[in-house]
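Handing you a structure now.
As you look at this complex, bear in mind that one protein chain is not there, while each of the others sits in place.
First chain written, first letter: the chains are A and B, and each begins at residue 1.
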Amino acid sequence: MDWIFIASHVGDYVGGAWVTLRFGLYGVLCSLALGMLCCLARYFRVPVLRQIAVGYIELARNTPLLVQLFFLYAGLPRVGIRFSAEACAVIGLTFLGGAYMAEAFRSGLEAVDKAQVEAGACIGLTRRQNIRYVIFPQALATAVPALFANVIFLIKETSVFSVLAMMDLMNVADTLRTSGGRTVEVLFMLVAAYLIILLPVSVIATMVERRLRYAGFGDQHSV
Amino acid sequence: MQDLGISILFKGINFQRLMGGLWVTLRLALITIGLSCLFGLLFGVLMLSKKRVAKVFCRVWLEIVRFMPQLVLLYLVYFGFARLFGWDLDGETSAVMVFTFWGTAEMGDLIRGALTSIPLHQTESAAALGLKKGQVYLYVLIPQTLRRYVLIPQTLRRLLPQAINLSTRIIKTTALVKMINVTEVLKVGQQIIGQFYRQPDAAFWVYFVIFLLYFLVCWPFSLLAKQLEKRWA
Partner (left out) sequence: MADTILRVNGIHKSFDGTGVLRGVSLEIREGEVVVIVGPSGCGKSTLLRCINGLETIDKGEIYLRDEKISGRTKDLHLVRQKIGMVFQSYDLFPHMKVMDNLLLGPTKALGKQKQEMEREALSMLERVGLKEKAHVFPRTLSGGQKQRVALVRAMLMHPEILLLDEITAALDPEMVSEVLNVVIDLARGGMTMAIVTHEMRFAEAVADRVLFLEEGVVLEEGTPEKFFHAPTTERARRFLQSFTYASKRDKAEVQPKNNLED
């Protein structure tokens, strides 16, 4: 292992990691928002929007991100719709992630016991209050593990951003590999970089899940 | 009037070429799914082993595939193995290796989950049923009944929808072989676009159709998984 080569290219990887992390984060945040919207449209049975949400979720979950990005980045400009590579990255990741987040929220909502909804109604809460104080907190707590799994999944998926000519981790590694030929070192650093990004996410996920479990969230059985 | 770009897809054998490209990834996915089921069964049983070494081994394997993007794993095998071990693997072989490595761990985890989810009282009630009919049944019939009529269907009911979902993910993920120089559907699409560079909206239609093709392949599986989940819930 050529440690001098590694040391001299740490900077490149930090730059790449920053791109991966930043656009990953944008994508995750937008996905959460879009996922919540879709979930709400379905939960409140909003006409039209609800059908659109269902169709979108099926479309996004059943196509690869790589193909979605090709369509966005190389296909759409030919009919006059042009986005920058960065915009494509965020749009693509949001398109994919929104559907996964929506499903996570939905399964959380479905897990809320019907009796809880009735109990909320019986102490005279309005539907809106019931949703805010009784239903959503429980649904969210149940959805947390799935939401975190999606965060990790989405950050991993950013590895295909290199087809947009973005200098993310994957592209940094690829460029160094083709120019320098130090394949082993280049790949070693790539693996290390993804671990450094994703391990903290996983640790945070475990901590949050444990806290919720300690607080008694998410266990609705015979409470 | 100029032709719509979509018409180039039906010129000559273009559509067949595209389907041929799709088949390349689908074939990889099918091989991967088959191998993953096979090795996943071993992996799942190994995860339930009482031996600490086996448990740690499985845990580490599972964490690797959970943390590493599949594309990174592909690079490791396709480019890295040539350097490290001198194995000059072609793209498709690398892909099958990587995706099976990934699928085995995920499938194994699903199988472990399904096996451990069987409630104890199932076994107990089956045993209680046997006791009434006498000792002979207890020693002869019950172990077999458990295995054949109680445990396996219960496990399958939980496992099948999840396994189908994993298979859909594997099909989607095989699109990544584009990145290690395998001529699959996106590559074929690029070739077609290259030939028809005079047609300005060719790229739009080609990528749109590829998008649809993937959807048409994956969607039925998703629907099936959802149906099974609903029916067996």
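Following the convention adopted for this analysis, a residue touches a chain if its C-beta (ideal position, glycine included) is under 8 Å from a C-beta of that chain, and two chains touch if they have at least 3 such contacts.
Note that the structure is predicted; figures quoted are calculated from it, not measured.
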Neighbouring shown chains of the undisplayed chain, as defined at the top: A
Option touching the unshown chain, where A:4, A:123 or A:165 are the choices: A:123
Chain A residues touching the omitted chain (full complex): 113, 115-116, 118-127, 129, 133-134, 137-138, 141, 215-220, 222-223
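In the analysis below, only the chains that are shown with their structure count from here on.
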Separation of chain A from chain B, taking each centre as the mean of its C-alpha atoms, in whole Å: 21
Chain A partner contacts - residues on chain B that touch it in the complex: 5, 66-72, 75-76, 79-80, 82-84, 168, 172-173, 175-176, 178-179, 186, 189, 200-208, 210-211, 214-215, 218-219, 222
Residues on chain A engaged by chain B in the complex (per definition of touch): 58-59, 61-64, 66-68, 70-71, 74-79, 152, 156-160, 162-163, 170, 173-174, 177, 183-184, 187, 190-191, 194-195, 198-199, 202
